[in-house]
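Here's a structure for you.
Missing here: one protein chain of the complex. Every other protein chain is in place.
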Amino acid sequence: MTTGQTLLLATLLLPAIGALAAAGLPARLDRAGRVTGTVFAAATFGVTLLFRPPDAAPATDARIAPWTELDLPWAPALSLRFHLGIDGISYPLVVLTALLTMLCCAYCLWRVPEPGRGRLLVALLLVLQVGIQGVFLSLDLVLFFVFFEVVLLPMYAVIAVWGGPDRRRAARKFVLYTLFGSVLLLVGVFVVVSASGTGDLVALGDPAVRPMTAGMQLLAFVLLAVAFAVKSPLWPLHTWLPAAHTEAPTVGSVILAGVLLKMGTYGLLRVAVGVAPDGAARSAPVLAILATAAIIAGGLICLAQTELKRLIAYSSVGHMGFVLLGIATLTATGLQAALIGNIAHGIVTGLLFFIAGGIKDRLHTGELDRLGGLRETAPALSGVLAYAAIASLGLPGLAGFWGEAFAVVAAFERGGPLWITLGVLAAVGAALAAAYFLRLLRRVTHGPATSAVAGLGAHARLGPGELVAWSPLVVLTLALGILPPLVLSYSADPVAALAEVFGR
Amino acid sequence: MTTADVLIGALGAVALGSGLLVVTTRHVVRAGLWLVVALGAIAGLYLVLTAELVAWVQVLLYVGAVVVLLLFAVMLTRAPIGASDDLDRVRWPGLLVGAGSGAGLAALLIDAFRWTRTDLPEPGTAERLGAALFRTWVLPFELISVLLLAALVGAIVVSRPDIGARRRG
Amino acid sequence: MTVDPLGAALPAIPLALGLAGLLLRGDRRVPAAVLGVGGATAALGVAIAAAARGPHGPDSGHVIAEFGRLAVTFGTWLDGPAGLVAVAVAVVALCVQVYSVAYLHDDDRYAPYAAQVSLFTGAMLLVVASGDLIVMLVGWEVMGICSYLLIGHDRRLPEAPRAAVKAFLVTRVGDVGFLLGIVLLGVRAGSFRIADVFAADLSAGTVTAACLLLLAGVAGKSAQFPLHTWLPDAMAGPTPISALIHAATMVAAGVYVVARLFPLFERSAPALVVLALMASVTMLLGALSALGQDDIKRVLAWSTVSQLGYMTGALAVGAPAAALFHLLTHAAFKALLFLAAGAVIHAVGTNLMASMGGLRERMPATFWTMTAALAALAGVPVFAGFWSKDAIVEAAWHATTGDGHGPLPRGVAAVVLVSACLTVAVTAAYVVRLWRRTFGGEPRSAEARAAHEPPWAMRGPLLVLAVPTVLLGFAGLAVGFSDRLVGGGWGDAEGAMPLRAATPVAHLTWLALVPLALLVAGGWLAWRRDPAAPLPDTATTRLFANAFYLDAVQDALVTRPVAALARAGRRADERLVDGAVDGVGSGARGAGGLLARVHAAALPRATTAVLGGAVVIAAVVAIVVGVA
Amino acid sequence: MHPVLPFTIAALLFGIGVYGVVVRRNAVLLLMAVELMLNAVNLIFVTADATIRAAVPHAGQSFTLFVIVLAAAEVGVGLALILQLYRLRRSVVVDELELDEEVSA
Partner (left out) sequence: MRIDQVALLPTYVAAATAVLALLADLVVPGRRGAVAGVTALGMLGTIATAITVGQGLDDGGRRTAFCLGPDQCSLVFDPATAIVAGVFAALALGALALSVPLLRTGEVPAGEYCFLLACSMTGAVVLGGARDLITLVVALETLTLPLYLLVGLRRGNRAGGAAAVTFFVVSVVSTAVALLGAALVFTATGGVHFADIAGAQVAPAAEPLLKVGVILLLTGLAFKVAAVPAHAWAPATYDGAPLPVAAYLSTASKLGGVVALLLVGVSAARPVLGTSGLTLAVLAVLSMTVGNLVALRQRRMVRLLAWSSVAQAGYLLAPLGALLAAGGRTGPAVELLVAATVAYAFFYVVLEFSAFGALVAVRGAGDGGEVADYRGLARRSPWLTAVLVISLTGLAGLPPGLAGLFAKVAVVRSLLGGDAVWLAVVVALNAVIGLAYYVRAAATFFGAPPEGPALEGAALEGAALEGATPEGAATDGASPELVKPRVSWPVAVAVAVAAVVAVLVGFAPELIMRAAGTFS
């Protein structure tokens, strides 16, 4: 077994073991359990940092050229292989997942939402990590589906147990709606498998493999696209998101927005587009139109939102719209934009939800009317909030910019009235984003302090957990804004290989 | 029209008529009696169709045992001897389903056989049929003995409350 | 893969120091001041070095991001105008930093303030130095957000947050166009490097579309009609910030970018026509609105709008040199004006001229410097403003008579000319009014009576800026200076501006008499009135005071509809989209209840189900598979 | 002999049995109706045996025998259960055997 394969296994095994360890500890050792979980999360993060691309790109005409892969038989009768691999498209997402999980676990060392039992929360976070990283790492369609399903119930539990007042309903909505998505994924996966005779993503990406008929490709792509659209989420399949985000505990929201949604966009890029390019090419305009609609709708709805976390949730809808628009263009530019937009959204929105959680923990309300003048009593908090909001509205020089701007560029590259129009609308949507985020800042940080805010007192300062969990994200936001190659350099080659299929 | 046909027609008429009465009469006890008639007529049909053994078994087992059991049950459940009006519930579903199945089945069979004519085979006497049973159908025969044993034991244990009560404690 | 070190250092230093400053706690005044002033000084040093080195061609730059075929490079292009503008920016920034130390002496959020000013400066310098459109966009937007933060800085003013949001949003709306313009150019030219864009052969349609889109952004940043409404409200910010925004950074950026990309604009007559009309309306509108204000800072703000009109007008008539010349002089005297006004406000404690008056004896330094600045603004001979404004009028005249640069139709040029001349008169009127109402007559309030000179930290910058205010105009007479302004100093480097300034930018001709006459007329009209008396309340004055009610128009046409749309969108999302989802859920539940009730029955229903089901299924299947 | 006659009779008999099963409320009567159905089935078997060439001689009649025995066993057990039910609730009206409870709206 090579080092790379060991790393791949470790990426999935470490969190799993950590989860068992954390959950296994008795109640009186709750803190110890949290520490254990955090240690394992940190170890996993360390492992993910060890992945390195090969010096020489392997000579293959397959679209996917993993840096390292691990391919074991599992259940041939179900056309299921335990086929893991990592490449430039999945690597940044894996690292992001490991990072956010680690930060969330660390955050739980200091702050455990009601009703306590933090070690179980940490354990669930680690289980989530297994599922999500599994999705990013699997090179087998069925395995991909299995990991996709693994995520559902832990997230349900996180919301339903540690969530806000209306958590049960939100959790049910989340789990049922996203299950609806993943059963379509199941059907789609086996449409592909039975049509092309293999579930191996690498093989499916290989021109040598018998390609599916156009009709089959369209069917497969539509099924897969809907499945991933629910997860991403793509307007109008998004309505589970606000409810879930509003009720979920802070760490839940962070993971949800930070990496869970990415499973959708990654799946669309790697699986849907990867295995059914013709289908993708044929349905790209529809996808693009919906994505643009999501951008505009998300912006408008945010303008009328009155609750902090709900607003951020809807802003996610808008941002994911940009990512999906980028994918829909099927150009190298667009795909690159989508990838970096994905990562940026993960970092920035994760930070935003951390901050929103911090505010709600302090003031016990997210209603904008009851907030205000935060910069008077809690300058640091409001400062970070302003920073994150500005990053999220796509200010050049910060992480959010590249994905959004170059989604528009990609649309212009496609040319033609439709794509130009979509690009223009997307740019307008970006302006809307500025509008609602400034509205948010004006309501929350500026103006006179409301009674709730004024009574903040000593709580105003940032706690150690917050400093630990937030600072990396703050730094990354700026770093990615100034040095996009942090992501792009890895994804350039695979994206080029993929875009080649479309002659772009 | 052969004699067989005539006999079949006559017996069939009896069977159908009495069968109709079984499901329509308002006297519980009479229903049992009409059932005897119907089963007897069918036994007759078996005879005409040269299924001798089957006919006798029908008479013995059905008329002899089953109907008696049924009548006992009628008595034990204190069924009114006279006519009673609450034996049936609304009739239209029964008419619908009954007519549907009967007519459909009849149509199917009639369409399949039309007015074809066949000669009756050699009668299924006891030895012929016994041979078939004990050569071909040994396994189900063995198995059904288990079934009967189970039915016997079960019927006894269910209908005698004292069993098991004795064991309590 | 080389980057001009000076060009890189120019924005990098203030930006880095600004970011560092953001990490300071709000009340750490000393380190914050060190970082702020230090940053500005360093920037000034680099800028002077760059200017001294002379024009420098575009460097190949360093690729920072590759999206498919398109690459974003960090490259610089310190041509002539860039060097000069950089110096101006740095000077003003330094003055503002120094001045702010005193002006915000009792503010516990000084540290972020100073840091943001540094970022602001750095961003502007990035725009100035960048040789890549995307990188330029970065600076452009960062400037926007900094203006937002700084305008909203003052916590005492309730309108400050609103003004800040307005400033950012209005400019952002323009920036949508700016972004799209850049994208269009980049995609069509296959590169975002300005030099490459110049070199690429773009269809006329593309150029026109791109230029018009860019103009939207320019109008936003440079407060051109109809996107000028944010600028007067931006007065809510601290006075030094107003100085920074009005003099050297924000508003200058738009004009500068058009000048930088003039080789493109030159190719598109429609774009220039739009620019010209925009300019004509803006300069007159701004001047008349200034006439109607009583808040001293608002008068200056409107004057900025109007002066920016001059610059864009100059660009429209194909005289970028004149535009940049006016940009520089304006930077000097407008900064001075604001800082002086700040001193006055600092002393009197109000913005309203109604409660000023008679400050001439009480704060002589302020009086004299401000007088010079006002003279420059009005265009009184020998003062800087006179030369630059004269150059513009002259360029407009040439364009009208047809021997000017640029493809602007003569008719349109005439419009620019007329409006420029009229504006001269109006400008003289409000300048004189302001001067007399503030310094002349008797004090009209206790504060005014008790007013005194500001501390040296504030007085120093006034004196420093007074120098260029008086003398900078004469630079226009030097050919070398003029050559730099048009950017052509150095042979034929790729994409060099085709213009050549055979003659100096500024030189006296008989044409200068026309504005002078109008100047005197306007000034005399204002002089006749009693400075103490407020404006008569007539429809006209109300129209001026409310800036032609364009805010109301904007509110009715844009703000409210969008808000309504947003509310509708939210309702639709909750009622329709989510309603459908919940509907499915409750529908399933309802169906379940229905079926459950069907099963809440007695045994016979089960038997009926079996028999009936058998019949029905048999019938259906038989029919489907075709039994008969 | 025309097989269609006994076949038709069997079909109609089955229909009658079905009717009885559906309308009868008394468990014992219901059982009688079931017997009619089973007899119809038997009749079909026997007729078929006499009509067609079976792969195994007398298969139909053998089947009939098994069905008769099965029926007997079923009746025995069924009556025992019905009597037990009667002991428990003094009634053999099948309408009183609830299938499923009323759900909360």
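Labels for the chains are A, B, C and D, by order of writing; each one numbers its residues from 1.
Quick note on the criterion: a residue touches a chain if its C-beta (ideal position, glycine included) is under 8 Å from a C-beta of that chain, and two chains touch if they have at least 3 such contacts.
Quick caveat: nothing in here was measured; it's all calculated off a predicted structure.
Visitor: I'd like to know which visible chains would be in contact with the absent chain if the whole complex were considered.
Guide: Looking at the complete complex, the unshown chain comes into contact with A, B, C, D.
Visitor: Consider the whole complex, including the chain that is not shown, and state which of A:160, A:281, A:313 or A:371 touches that chain.
Guide: With A:160, A:281, A:313 or A:371 as choices, the missing chain is touched by A:160.
Visitor: From the list A:172, A:282, A:370 or A:459, pick the residue that touches the absent chain.
Guide: Considering the complete complex, A:172 is the one touching the chain left out.
Visitor: List every residue of chain A that touches the chain not included in the displayed model.
Guide: Residues of chain A in contact with the hidden chain: 23, 26-28, 74-80, 114-117, 120, 142, 145-146, 149-150, 152-153, 156-157, 160-161, 167-168, 172, 175-176, 179-180, 183-184, 186-187, 190-191, 193-194, 219.
Visitor: Can you name the residues of chain D that touch the chain not displayed here?
Guide: Answer for chain D: residues 14, 17, 21, 27, 30-31, 34, 37-38, 40-41, 44-45, 47-48, 51-56, 59-60, 62-63, 66-67, 70, 73-74, 77-78, 80-82, 84-85, 88-89, 94, 97-101, 103-104 touch the chain left out.
Visitor: For chain B, which residues touch the unseen chain?
Guide: 105, 108-109, 111-114, 135-140, 142-144, 146-147, 149-151, 153-155, 157-158, 161, 163-165, 167-169
What we mean here is this: only the chains that are shown with their structure count from here on.
Visitor: How big is the gap, in whole Å, between where the Cα atoms of chain B centre and where those of chain D centre?
Guide: About 7 Å, centre to centre.
Visitor: Centre to centre, by mean C-alpha position, how many angstrom separate chain A and chain C?
Guide: Using C-alpha averages as centres, the distance is 36 Å.
Visitor: In chain D, what residues contact two or more other chains?
Guide: Within chain D, the residues that touch at least two other chains are 18, 21-22, 25, 95.
Visitor: Of all residues in chain A, which are in touch with two or more distinct other chains?
Guide: Residues: none.
Visitor: So in the complex, the part of chain B that touches chain C is made up of which residues?
Guide: 89, 93, 96-97, 100-101, 104, 111
Visitor: Taking the complex as given, what residues does chain C use to touch chain D?
Guide: These residues of chain C touch chain D: 593, 596-597, 599-608, 611.
Visitor: Would you tell me which residues of chain A are touching chain C in their complex?
Guide: 173, 176-177, 235-236, 238-240, 297, 300-305, 331-337, 376, 379, 383, 386, 390, 395-397, 401-402, 405-406, 408-410, 412-413, 423-424, 427-428, 430-431, 434-435, 438-439, 442, 446-447, 478, 482-485, 488, 492, 495-496, 499, 504
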